[in-house]
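The structure's right below; bear with me while I get my questions together.
Note that one protein chain of the assembly has been removed; the remaining protein chains are unaltered in position.
Note that the chains take the letters A and B in the order they are written out, and that residue 1 is the start of every chain.
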Amino acid sequence: MAAERPASRSLAELAAFVGGELLGPADLAITGVGGLSDARPGQLSFYANVQYREAYSATQASAVLVGRGEPAAAGRALVRVDHPHLAFARVSQLFHPPRAHAAGVRPGAHVHPEAHVDPLATVMAGAVVEAGASVGPGTVLYPGAYLGEGAVVGAGCTLYPNVTVRERCTVGNRCILHSGCVVGADGFGFALDLSVPEHVKIPQVGTVRIEDDVEVGACTTIDRATTGETVIGRGTKIDNLVQVAHNVRVGPLSLLCAQVGIAGSAELGMGVVLGGQVGVAGHLRVGDLAKVGGQSGVAQPVEDGVVVSGSPAVPHGEWLRTSVLLRQLPELVREVRALKKKLAALQPKGE
Amino acid sequence: MAAERPASRSLAELAAFVGGELLGPADLAITGVGGLSDARPGQLSFYANVQYREAYSATQASAVLVGRGEPAAAGRALVRVDHPHLAFARVSQLFHPPRAHAAGVRPGAHVHPEAHVDPLATVMAGAVVEAGASVGPGTVLYPGAYLGEGAVVGAGCTLYPNVTVRERCTVGNRCILHSGCVVGADGFGFALDLSVPEHVKIPQVGTVRIEDDVEVGACTTIDRATTGETVIGRGTKIDNLVQVAHNVRVGPLSLLCAQVGIAGSAELGMGVVLGGQVGVAGHLRVGDLAKVGGQSGVAQPVEDGVVVSGSPAVPHGEWLRTSVLLRQLPELVREVRALKKKLAALQPKGE
Partner (left out) sequence: MAAERPASRSLAELAAFVGGELLGPADLAITGVGGLSDARPGQLSFYANVQYREAYSATQASAVLVGRGEPAAAGRALVRVDHPHLAFARVSQLFHPPRAHAAGVRPGAHVHPEAHVDPLATVMAGAVVEAGASVGPGTVLYPGAYLGEGAVVGAGCTLYPNVTVRERCTVGNRCILHSGCVVGADGFGFALDLSVPEHVKIPQVGTVRIEDDVEVGACTTIDRATTGETVIGRGTKIDNLVQVAHNVRVGPLSLLCAQVGIAGSAELGMGVVLGGQVGVAGHLRVGDLAKVGGQSGVAQPVEDGVVVSGSPAVPHGEWLRTSVLLRQLPELVREVRALKKKLAALQPKGE
């Protein structure tokens, strides 16, 4: 069962679609897309980074999306565009429209009589929609997807197998929730009672609100707020195995790479980028368009537009310098020792 | 579908409930609880940390739980208590008692004829209880929860959607297992046979024993022992995406923050606190009441009561000093260079 694809498109048609300049045969038939190193003849690829010049030279792709300044290449069709990666995304979407599913509640699905499932939604066998929950048109719930009481999922969403959305949480339109992700588990909130002793659970009675066009990775966990809301802003994309704690607010259009952890009540601005395995401490703000390098630990607020790295995180340039100096530490120790020796030799006798 | 709440309570009633001193109208009607920044009129909040003085001043809460030394505030009802956070937890529990579910095995649940499900337990559609497994009274299995052969879950537990408890593992009373967590997957144990070559699997035939009042976070994994038991002690709380390897023993009342990883056969004492993303190496002990800072890597045993940080982890004070000195490393390098220069100028000619 191969992926479904539309018939081929002419290169001219694709060039026009992405507003590009065609260098090659207008009627070249393009049957799909591929990366430089895995594309086959008949496919379109893209080249956006000189790091991949070798793969570009060797690619079997029949045509390549390139930047505006890229020179013509003998024997290879090119399409010059402003943003080759973006153009590639658009063309790939053309060749791979979202999978269509027959609407309806399938046998083996468990939909509560007081749930509201749009007639144009799809609920597969083994999916569960509880009382008061709501599923919008065009939304697909795969097997094992769970929608708790009063949870709301908008239109055009996909909940892949074994996704959990707990009670009263809300998901906007056109969101993609990958397998195993958990939206709305209890936040990690306890108060120590030394007289027992025990950790007394603080009921986590808030919710999670996921805005439109958000993607949540596999086995990512987004906890419900203690009171109030945990919020994931419009168009933000979250990778796999990410932890978003209670009462966190992530602004729109941010990118959270895999295994990031954000502690309680932290606030991320718009367009923030967190590298893989980054940790962000609780109750602080990471400003708009800030970037955090992989494995960093953000323990202090980060201003808008600043790039930080390291654990604890410092401005990226400083971190780079420190990393270099760290590797020179043995040499520094040797120099200090040599200085001591020379100085001792200079000291007047008897001192 | 709003969260279920009891009718409102008078502030005097609540003050008495938490043993607090009332500063305000005894008959003030409190309808719920909220954080300082999201509480609405009619709600009770708490203020325990001067860091939030601004939010305290601006809160819309009708009354606030404060420390014993907090001065009266004009136009705001206060309740003075020893531990505002703890009192908040108790009051919040009063307003948000655990969700009651009708007992019984629901249609669409799969309960093996040789399983033992207490008549007061709830097994929802799509949950599975295998042969010889046992479910105590008041325990709730949500859809997709799985209880393997001979597994035992005590009374008053909640297994949220898509929880897996593998064969022969045991869970005590009043435990909460959040969605996607996996109890009793095989430990990571192999022996290399270079003659093939292959990694030969060491059968993981031990179990996991989770004691009473434990909470296990979403997508947290607790592996079964190779032989013997992996143990999570009474009252310990584990956040999301935590890894507990085979034969680990976690003492009672510990707190493991999100994305912590504990390697095989490590032992944590009582009341240990591990910050987010901490790693603990195998076969070592972290003593009672020890604390480990976020992102630290514990590669050596930690004595009782000690606080460590860094990767590799060192005593917290040392780590703080080193962090400061690291940021001064460029200055140190400059100073050494200047010293060399001055010293060279002092050297007798011809040397």
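To be clear about the criterion, a contact is a pair of C-beta atoms (placed from the backbone, for glycine too) under 8 Å apart; a residue touches a chain by one contact, two chains touch by 3 or more.
Keep in mind that this is a model prediction, so the values were computed, not measured.
Only one residue in the set A:Arg80, A:His178 or A:Lys291 touches the chain that does not appear here, and it is A:His178.
In the complete complex, the residue from A:Gly104, A:Gly276 or A:Pro301 that touches the missing chain is A:Gly276. Interface note for the absent chain: among A:Gly42, A:Gly104, A:Pro161 or A:Pro301, the touching residue is A:Pro161. When the omitted chain is restored, the residue from B:Thr122, B:Thr226 or B:Ser309 that touches it is B:Thr226.
Touching the omitted chain from chain A are residues 1-3, 33-35, 37-39, 51, 83, 85-86, 88-90, 92-93, 95-96, 108, 124-126, 142-144, 160-162, 176, 178-180, 213, 215, 217-219, 235, 237, 239-241, 253, 255, 257-259, 271, 276-277, 294-295, 311, 323, 326-327, 329-330, 332-333, 336, 339-340, 343, 346-347. The omitted chain makes contact with chain B at the following residues, 110, 126, 128, 131-132, 144, 146, 148-150, 162, 164, 166-168, 180, 182, 185-186, 188, 190-193, 197-203, 205-206, 219, 221, 223, 225-229, 241, 243, 245, 247, 259, 261, 263, 277, 279, 281, 283, 297, 299, 311-312, 314, 318, 321-322, 325-326, 328, 332, 335-336, 339, 342-343, 346.
The criterion applied here is as follows: only the chains that are shown with their structure count from here on.
Per-chain Cα centroids separate chain A from chain B by 25 Å.
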